[in-house]
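Excluded from the complex is one protein chain; the other protein chains are retained at their positions.
On to chain A.
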Amino acid sequence: MGQCLRYQMHWEDLEEYQALTFLTRNEILCIHDSFLKLCPPGKHYKEATLTMDQVSSLPALRVNPFRDRICRVFSHNDVFSFEDVLGMASVFSEQACPSLKIEYAFRIYDFNENGFIDEEDLQRIILRLLNSDDVSEGLLADLTSHVLEESDLDNDDMLSFSEFEHAMAKSPDFMNSFRIHFWGY
């Protein structure tokens, strides 16, 4: 676990965080340790904030193609407080319940933030996944139409949250792939 500085977090706060998130005691303490390393010195951890750049350069997020969306969804007013970081780690932890993960996955994948995953969002997702410039138009259009054909139940060319939830609830790999370990090894 590394040298986690325990003395700065009160026991009651730790208990409360354990009850409010899906993280274990050790995970909370290690995230607290990493947070203290990154935030400016002299500030109490409850008032310090991290910028989105700092959070997206964490080793766990550095290579993730969706890191800007993750930072956008979990931050408030474009900064991360300690509780925001804990909330993010809780959603991505192993013990989190499926409904929470599906809810946040929908928000992350909704690039234009209109409450639906439409064709534009799907194209952006696929381009981010492949991260190359020479993806043919045909492949993109094919894939988008296949996805909408399978999961769009009301034929409005968009995926609402309930349609997304229905599709992901049947995916046995979703829970396994939507996991991030935030503490360093």
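One rule holds in what follows: a residue touches a chain if its C-beta (ideal position, glycine included) is under 8 Å from a C-beta of that chain, and two chains touch if they have at least 3 such contacts; residues count from 1.
The working rule: contacts and distances are computed from a predicted model.
Participant: Tell me the UniProt name of the left-out chain, picking from "Tubulin epsilon and delta complex protein 1 isoform X1", "Adrenal ferredoxin", "AP-2 complex subunit alpha" or "Transmembrane channel-like protein".
Facilitator: "Transmembrane channel-like protein"
Participant: I need the residue numbers on chain A that touch the omitted chain, in ascending order.
Facilitator: Contact residues on chain A toward the absent chain are 16, 19-22, 24, 53, 56, 59-60, 62-68, 76, 83-84, 86-87, 90, 92, 97, 99-100, 103-107, 109, 112-115, 118-120, 122-133, 135, 137, 139-140, 142-143, 146-147, 149-151, 153-156, 160-162, 164, 167-174, 176-181, 185.
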